[in-house]
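A single protein chain has been removed from this complex, and every other one stays in its place.
For clarity, chains are labelled A and B in written order, and residue numbers in each chain start from 1.
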Amino acid sequence: MWKWLHPYAKADRAYQLCNTLLPYFAVVTVVCMVVGWVWGLAYAPADYQQKDSYRIIFIHVPSAILSMGAYSSMAIAAVVALVWQLRNAELAVIAIAPVGACVTAIALITGAAWGKPMWGAWWVWDARLTSELILLFLYLGVLSLYHAFEDKKAAGRAASILAIVGVINLPIIHFSVEWWNTLHQGATITKFDTKAIDPSMFWPLMLNIVAFAAFVGTVTLIRLKNEILQREKHRPWVRQLLNRG
Amino acid sequence: MQRQHSYLQLFSAVCKKDLQLAFRQRAEIVNPLLFFLIVITLFPLAIGPEPGLLARMAPGIIWVAALLSTMLGLDKIFRDDFHDGSLEQLIASSYPLPLTVLAKVLAHWMITGLPLVLLTPVFALLLNLDSQALVATVITLLLGTPLLSFIGAIGAGLTVGLQKGGILMSLLVLPLYIPVLIFATSAIDTSTMSLDYSGQLAILGAMLVVAIISAPIAISSALKVSVS
Partner (left out) sequence: MQLAGPNGAGKTSLLRIIAGFAAPDEGDIFWHDSSITKNYDEYARELLFIGHKTGVNAQLTALENVRFWLQIQGYDDNQDLYPLLAKIGLVGLEDVPVRTLSAGQQRRVALLRLWLNDAKLWVLDEPFTALDKAGVAFLQARFVGHLATGGAILITTHQDLTTHFNDLQTVTLEYRH
């Protein structure tokens, strides 16, 4: 692990790595998103029960999946940052956090918008919606803790610790909310479906999930590049870079 | 100057100091309790004094009030030590920091959590709880308030170095309190229906065990960040 990571402990190498990866992520994002959305929103068949309103899953489901995915990658970066004392990993934590928070917010908003025609209310205390809301709080906690510190070095480490504490708690929170929900209002919510999803809907959904993942990756890489430049702005290699550009 | 390493000595010294300090400024112990009492008084005023309704809402009221009142004391847990430099001395002691932290959290619980547990019968009276629910409330508070202290101390450790850490700390900590709240109130609810609630207690107990083992490590690393 260390051998593989070691070269990227240096900020300029990490910056170069971001630059190399960025085009791939960007291309995958654009291609998958365009194809996925057109396919999903225009060509995929309408649901026999929910008609066209189900089409929001092509945004809702990918964002919900990615909200969790982004949190886990943030926590992994946090572990790397604390265990191997890699400053770049701390920057990665703080690069992912706002992206994850936005994705979570998208999942919540689309969830509410979907809930209106389905359940007749913008907000119901559905277990998954509630967990998602708490996840948003956790993201916001990491962000506000980071911005509360003046010393950005300490800020990165504090945010990493909180991210790890959060990821340990996340399954417990998720489980408890699920359990609380079945206890309090079990039958009010009809689950979307229990049977397997039709291939004509499945493939555009998969495509959209890939698109969203690549999108999160792209934005994170751009943010990470900025964070690295911000932190290293007095170093010679950044000056060189700026002079060249 | 010989050193005799005894973890017990360290543990009791740290615990004793915090208790001593708390008893010298008794307001520290009394104020969160008064706060708890006032919050509980507010609820009947806000939702109406009907006994059935109060008994139905009592678990929620007691637990939300307990969450808020432990938040009040949390800010203090490391703040003085941070400002007078004792925290640095504790870090630079040859003992492992998590042990020191464990002692401090225990002392904090004895100052804030334990009095709550002891005073529960009074609150139960105010909210029209029957004896079954009272027993359940006492047990859940006994298991749950140390858990609140442990989780809260992580937030306190992270924010102790900040100028205005108080509100931020609540933002960090309250979402993490949710599982405790859910299982504790559900245990009390179940008890009012004369059903077995040992499952919820077992989960609370399991969470407490996990917290005792892992929280001190998180708190220590948080404190090291705050001191740097």
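Keep in mind that, in the parts below, a residue touches a chain if its C-beta (ideal position, glycine included) is under 8 Å from a C-beta of that chain, and two chains touch if they have at least 3 such contacts.
Keep in mind it's a predicted model, so treat the numbers as computed, not measured.
**Q** Among B:27, B:45, B:92 or B:193, which one is in touch with the chain left out?
**A** B:92
**Q** Please identify which residue in B:70, B:100 or B:221 touches the non-displayed chain.
**A** That would be B:100, which touches the missing chain.
**Q** Just the residue numbers, please: which parts of chain B touch the chain that's not shown?
**A** With respect to the unshown chain, the touching residues of chain B are 1-6, 9-10, 13-14, 17, 20-21, 24-25, 80-81, 83-96, 100, 224, 227-228.
The working rule: only the chains that are shown with their structure count from here on.
**Q** Using mean CA coordinates as chain centres, what's the gap between chain A and chain B in Å?
**A** Measuring from centre to centre gives 32 Å for this pair.
**Q** If you look only at chain B, which of its residues touch chain A in the complex?
**A** Touching chain A from chain B are residues 154, 158-159, 161-162, 165, 168, 171-172, 174-176, 178-179, 182-183, 186, 207, 214, 218, 221-222, 225-226, 228.
**Q** Using the touch definition from the top, list the residues of chain A that touch chain B in their complex.
**A** Per the stated touch rule, the residues are 82, 134, 137-138, 140-141, 144-145, 148-149, 151, 153-154, 157-158, 161-162, 164-166, 168-169, 172-173, 175-177, 179-180, 183.
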